[in-house]
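The complex is shown incomplete by one protein chain, all other protein chains being positioned as in the whole.
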Amino acid sequence: MEYTTEDSCKDLQIAYVGGGSRGWAWNFMTDLAMDPQVSGTIRLYDIDRKAAECNRIIGEKITRDPQARSSWHYEVSADLAGALTGADICVISILPGTFTEMRSDVHAPEKYGIYQPVGDTVGPGGFMRALRSIPMFAEIGTAIRDYAPNAWVINYTNPMTLCVRALYEVFPEIKAFGCCHEVFGTQNLLCQMLAGEYGREGVRRQDLDTTVTGVNHFTWLTAASYKGLDLFPMYRSFAAKYAADGYTVGRDTNWLNSFFRSAQRVKFDLFLKYGLIAAAGDRHLAEFMPHPYLDSPDAVRQWGFGLTPVAWREENLQERLERSNRLISGEELPNMESSGEEGHLLIKALLGLGSLITNVNIPNRGQISNLPLGAVVETNAYFSRDRLDPLFVGGLPPNLHPIFERIVCNHENTLTAALTCNRELALETFMNDPQMNRITIGDGKQLFEDMLSAQKQYLPSQWFA
Amino acid sequence: MEYTTEDSCKDLQIAYVGGGSRGWAWNFMTDLAMDPQVSGTIRLYDIDRKAAECNRIIGEKITRDPQARSSWHYEVSADLAGALTGADICVISILPGTFTEMRSDVHAPEKYGIYQPVGDTVGPGGFMRALRSIPMFAEIGTAIRDYAPNAWVINYTNPMTLCVRALYEVFPEIKAFGCCHEVFGTQNLLCQMLAGEYGREGVRRQDLDTTVTGVNHFTWLTAASYKGLDLFPMYRSFAAKYAADGYTVGRDTNWLNSFFRSAQRVKFDLFLKYGLIAAAGDRHLAEFMPHPYLDSPDAVRQWGFGLTPVAWREENLQERLERSNRLISGEELPNMESSGEEGHLLIKALLGLGSLITNVNIPNRGQISNLPLGAVVETNAYFSRDRLDPLFVGGLPPNLHPIFERIVCNHENTLTAALTCNRELALETFMNDPQMNRITIGDGKQLFEDMLSAQKQYLPSQWFA
Amino acid sequence: MEYTTEDSCKDLQIAYVGGGSRGWAWNFMTDLAMDPQVSGTIRLYDIDRKAAECNRIIGEKITRDPQARSSWHYEVSADLAGALTGADICVISILPGTFTEMRSDVHAPEKYGIYQPVGDTVGPGGFMRALRSIPMFAEIGTAIRDYAPNAWVINYTNPMTLCVRALYEVFPEIKAFGCCHEVFGTQNLLCQMLAGEYGREGVRRQDLDTTVTGVNHFTWLTAASYKGLDLFPMYRSFAAKYAADGYTVGRDTNWLNSFFRSAQRVKFDLFLKYGLIAAAGDRHLAEFMPHPYLDSPDAVRQWGFGLTPVAWREENLQERLERSNRLISGEELPNMESSGEEGHLLIKALLGLGSLITNVNIPNRGQISNLPLGAVVETNAYFSRDRLDPLFVGGLPPNLHPIFERIVCNHENTLTAALTCNRELALETFMNDPQMNRITIGDGKQLFEDMLSAQKQYLPSQWFA
Partner (left out) sequence: MEYTTEDSCKDLQIAYVGGGSRGWAWNFMTDLAMDPQVSGTIRLYDIDRKAAECNRIIGEKITRDPQARSSWHYEVSADLAGALTGADICVISILPGTFTEMRSDVHAPEKYGIYQPVGDTVGPGGFMRALRSIPMFAEIGTAIRDYAPNAWVINYTNPMTLCVRALYEVFPEIKAFGCCHEVFGTQNLLCQMLAGEYGREGVRRQDLDTTVTGVNHFTWLTAASYKGLDLFPMYRSFAAKYAADGYTVGRDTNWLNSFFRSAQRVKFDLFLKYGLIAAAGDRHLAEFMPHPYLDSPDAVRQWGFGLTPVAWREENLQERLERSNRLISGEELPNMESSGEEGHLLIKALLGLGSLITNVNIPNRGQISNLPLGAVVETNAYFSRDRLDPLFVGGLPPNLHPIFERIVCNHENTLTAALTCNRELALETFMNDPQMNRITIGDGKQLFEDMLSAQKQYLPSQWFA
């Protein structure tokens, strides 16, 4: 990496772990190509090498697109060492296992009345996904320690908290953080409220000042303002107005969210209960507070959100594979519009090209004063040249505090169980999730064993020794 | 207070708050009368002044008994200030409210399938008892600050943790601790095991070395030895042997426990699950881990313990009142045998008359390294002249840690709710108890309101403003 | 206070404690008058009421100046209660005592070979100034608690750290912070370096990204960049180049600093020793690290800075009094240029009118990870609508850490001694300052007593009981 002027930088080396990703990678490559301040090399690494090859071709098409404003060189790396050596930035965006395992994660618990709208964060599905992801991230973190210890590392993989936590566990000095766009959705909702309810059009989510606290997919805003306006009293009226029937005006049409619409009823209900703005999609929020939102498929419907079937994901993947083919063949041209994601902006901030405050997942150094140090939390942080400094947000309020302590304990125990293949601790932790309240220990044990077996291929063999 | 030699002390001033107690007070007065090293004055204070007067008469009979080895003067105080002024020691043993309120605590939740064997520690009953006890202890703590700031304060009242916590909240420099004999029962069980299973007769609980950790009524032994013997492997066999059918040999016949027998099945089951020795009566343990032990009255029976009906307590009180009358009239002579309680030994240790290590409830200063500082916990501590220093026990194991974090959070929230009469926080905390898992929010709210009303007389009026 | 649009605000109520200040107040009043986004009322309170009356007249002239862009109403308050009641903002800028006491602070120790360039922060002078300031700030803090608990409080008085610390001691929920322009000077030096040594003209200090850590007047930059440029390697060359002879190009001509010029040799020397950029004037830095810079008046000269005599301050005050008279009489017109201070920007940020990151003195909530929580430290913080959130800077490096631990301990002990009038603790703390290394205990005691007597009028009478 080399600064050409203090305002731009060339020869940036980016390692992309999971570089065969269909969809998210394309956005990222486009965002970079559209940015005139940075250029360099992107090394794609994927256990599915063929997928990485496809993306190399697509990346090259993107960077050669007439609209592109910067030039990127694409390579496919044979292994982590090759991708990481010399990297300034490492992006991690992998699928831990396949949709076959995810089918077990999401649907196996339904037999026992446990319905998960997403199943990748907490609950039995999130737990199992963590068990198989943690060893993968331990391997990636170790490789970063050995081959790119000074690189900045951005993770996009779920379960976000435990993936980032695992990186820090194996390499405490790692400069890693996790990014998620869920908070953006709630910020957009606030903008919609300003426009639709208060006639203030044209406010963008970036114009708001929001104080974020929590853990990924269970984040809360403890303050929100637009210039001199305190948005809390406004939101109180807004939530009260739409609590019963839901708010369906001006939905987000981003493809990522198209299936995932909600009527925001969970969000409003949580505001009325806790006085803070829950800032993630209702599907995610409900997984942390299953009762009453996930009591039954009917309850889910009444609360105005959906259970995403893995079958849909499989179909969607099929469509994306086809699009990949079209992009490679030239049948379809790359979409050169900005994705709305912030990845390239964060990279630039870390290069000194425009500091930024945004929400991010990193270990707690005290930014949340009443959660344990070291637990991965999501709060605002300040990105500047080669620095990422969290902003102090204070303590969680008493009524939310016990809920978070339980989450953090479960996370720590999941990490320990995953790294030591400790079956007893794993089962106890699996059972300690609030979604498991509705199930007996006997049934829980059976479910645990079934789900563990279903992902045997992606787990260390010690689990079955 | 004055040392006569370095080995004995006269003119000790003891304030006894709740000095009208029938039963426990008599034991305490006897233990003191039988100890030749200390003498002095006991000032009885009780909101039921007549009861205190009765105990004054009984106390005088005890101290004049021919077997008595030290002389005590008894007074009845009209108020806290009178009892506390000049006190070296303050003993607190009150009943927060009456058995009418306790009837609500214990039995009101049964309507919703929540069965409580005791109902004075956690669960809906323990929570409600805390709500009314905390303001009482805030008042007592404030009086101690004002009238006897240097006195050592021993609490025997339940809910132990929150009563002690409230004292420290209003007077952080207070020299207070809480004593409970539940751990002794498990130590006695270990002695029974040594005798019955291993042929080592005559070992007393005081001869064991046990490492205690947890909170009151949910205490655990993380180590236990008798001289060179590690008791854990022995207990493992013991628990396995009796897990299915229970252990009923050599029961404790102390009157306090006579109704409260158990087959130790909960204790054995917890050992098999967690690998540590749960050290409280099964009735208490089950209240912290309701599932499966409290799933139904049938489950309770199968697990080999009982649900203590408040009606029994009322009858028992009647018997004790009658005994009080007989003691006053001289129809019955005081029982001059040692109670097995440690209160007088602790007082003597604090006077320099024999240091002692035992388990005690005090704020966490780090003795349990992974629970918050300030939370009241139960661990061993060293009692010596005017000092009480906790022994470091280390961290709770990962599988128990989340359970304790939840308990501590609920305690802190209960304290805040009780001191600020915060209805919302109170309800959320009430609902966050594991016993409440089996109940809907609507039912929970109804139960909360019903139970609050049932103890209206003993709550600050702000609750109903 | 009322928002007229989300971009401006009227009827802001500002309490100005020490509102009779000559000089600093005028800048502040001008900065406010030149800002079109805010208007309101400024209530001047001063123990020298006549001085406050003078400033009221000057303030009214400033707000009526044709260049003024906003309108302010001025009042003189008879007491703290009057000034504070209803205040949105409270500015504190007082002189603790008079220059008579300061003469003792600065010059009394010279008899024993202790030379202080400023004498208001640490060393014998700073200590004595703290002893008399702390009770004043305890009084002000208590008044804020009682009359304006929700106001934001900005302190400008030295000793900054202990003044802010005292406010938090008496009112832990206070929303107070301390501002100081010393860091700005070093940021300006970096800009001069960029222009003079590297040909990059026109960079303003606000364009730099600097990571600030330490305590007031002993602040350090652990990172500094301008866009993509890392300023550390540049500063390394710069310091090496000018270490021997000093850097005297492009001095700051701000009147506040005119007497206070330095050749930056202390700053360069500290960089060469510690590898970090000391970010305060050399006069202040030398007081924290007296050896060798303060070994003698000759040493001071050689190191290229000056000892500010109190006589100069007295003359300067005389000039400012005369200017006050001229401003009142109209003989001189107010200077309507921006002062370069940030006070009004911070106020606006707290109103939601433009968020801001800058360095500020507030209690440590973990932003410096290896200093005690609660100690007042100076780091960057993010100012936004009704929030002030520190940015985490991490731990002080090992070689500076012990120096800071000693400073923090001395501060805490000074606070305790000042609030309890504890003569023993005061003397020990006085002697524990590094400047006192060169003096015997006997001499130190004599000096302590002499300096205490010299400010008798401004100390609680218990000191002399």
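Order of writing sets the chain letters: A, B and C. Residues in each chain are counted from 1.
The rule is short, and it goes like this: a contact is a pair of C-beta atoms (placed from the backbone, for glycine too) under 8 Å apart; a residue touches a chain by one contact, two chains touch by 3 or more.
None of these values were measured; they are calculated from a predicted model.
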Name every displayed chain that the left-out chain is in contact with.
B, C
Checked against the full complex, the residue among B:D79, B:D146, B:D209 or B:E331 that touches the missing chain is B:D209
Based on the whole complex, identify which of B:A239, B:L351, B:C409 or B:I439 touches the chain you can't see.
B:L351
Touching the hidden chain in the complete assembly: which of C:T41, C:T85, C:N413 or C:Q446 does that?
C:N413
Which residue, B:Q367, B:T414 or B:Q455, contacts the hidden chain when the whole complex is considered?
B:Q367
Interface with the unshown chain - residue positions in chain C:
273, 291-292, 398-399, 401-403, 405-406, 409-410, 412-413, 416, 424-425, 428-429, 432, 437, 440-441
With the missing chain put back, which residues of chain B would touch it? List them for me.
3, 5-9, 200, 209, 211, 223, 225-230, 351-353, 355, 357, 365-367, 369, 380, 382, 384-387, 389-394
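By our rule, only the chains that are shown with their structure count from here on.
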Can you tell me, using the touch rule above, whether these chains form a line, ring, star, complete graph or other shape?
line
Contact-count maximum falls on chain pair A-C
Greatest Cα-centroid separation from chain C: which chain?
B
Tell me whether chain A and chain B, two copies of the same sequence, contact each other through the same residue numbers or different ones, using over half shared as the line for same.
same
How many angstrom lie between the centres of chain B and chain C, each centre taken as the mean Cα position?
54
Averaging C-alpha coordinates per chain, one finds the centres of chain A and chain C separated by a number of Å equal to 43
Which integer distance in Å separates the CA centroid of chain A from that of chain B?
47
Send over the residues of chain A in touch with two or more other chains.
none
